[in-house]
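Omission of a single protein chain aside, the complex is shown with its protein chains in their original locations.
Up next is chain A:
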Amino acid sequence: MSVLARDTYTVFARAMRMSLRNPAWLVISLMQPILYIVLFGPLLEPLSGQLGSGNAYQLFVPGILVQLGIFGALFVGFGLIAEYRAGVIESQRVTPASRTALLLGRVLRDVVVLLVQGTLLVLVSIPLGLRAPVLGVLLTLVVIAVLGAAFASISYALALTLKSEDAFAPLLNAFVLPILLLSGILLPMTLAPGWLQAVSDVNPLKHVVSGTRAFFDGDYGSATAWWGAALTVALGVLGWAFGVRRFRAESS
């Protein structure tokens, strides 16, 4: 176990150092959540009465956090493909390092980045009018961390399988847009006609988004909140299992 922890730390520290050293990446990844809040949030303000919520940001911020968790994480595979091409993955795989650590170290970097972005997003929303209980925000950040870890694992596993941006990009795009539109991230699905609501009910991420909105409303005891949390854990387990399986396979 201590070997796993040591190797994980080595991989994490290396990945983190490389991310921090890239100023363009740093600025873009911090600007993105701010842009969403500042440039899209105000559009929802006049609608807040219709949306059944007293505060537009209370509804919008959890959605954007989930979006950050899923879509930010899904794209981390591109970095892995670049590393693969440079030979870094192979050179790490010939060391006795735990295969799990090679994945876990990278996923932890992504989770840390995500939590920094998420916290920043929440802080920026406060002067704009966000009012939400601290516990609800913290619980949501935990949900985002688990969700981000799941999708980062999936992204790495797919990247390691495809090994080419040209194959990876269309695959992501094919999934991302329908998932985004059917999750109620941007606008709640309660606005949708019956058939669209029915379709979106199948999307687990819709329930995750609803769950985090319940947390932001302080409805900790509601079924919506815990149904979302439970689905997040299930996605976390599945995504992680998929990633570890791929990283342990010897014929990459």
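To be clear about the criterion, a contact is a pair of C-beta atoms (placed from the backbone, for glycine too) under 8 Å apart; a residue touches a chain by one contact, two chains touch by 3 or more; residues count from 1.
As a working rule, contacts and distances are computed from a predicted model.
Chemist: Just to verify: the chain that's not displayed, which of "Branched-chain amino acid transporter AzlD", "Glycosyl hydrolase", "C-type cytochrome biogenesis protein CcmI" or "ATP-binding cassette domain-containing protein" does UniProt list as its protein name?
Modeler: Going by its UniProt entry, the chain not pictured is "ATP-binding cassette domain-containing protein".
Chemist: Looking at the whole complex, which of A:3, A:38, A:142 or A:196 touches the chain that is not displayed?
Modeler: Counting the whole complex, the residue in contact with the absent chain is A:3.
Chemist: Quick one: which of A:95, A:161 or A:190 touches the chain that's been left out?
Modeler: Touches the omitted chain: A:95.
Chemist: In the complete complex, the non-displayed chain touches which residues of chain A?
Modeler: Chain A touches the chain not shown through residues 3, 6-7, 10-11, 13-14, 17-18, 21-22, 82-83, 85-88, 90-97, 250-252.
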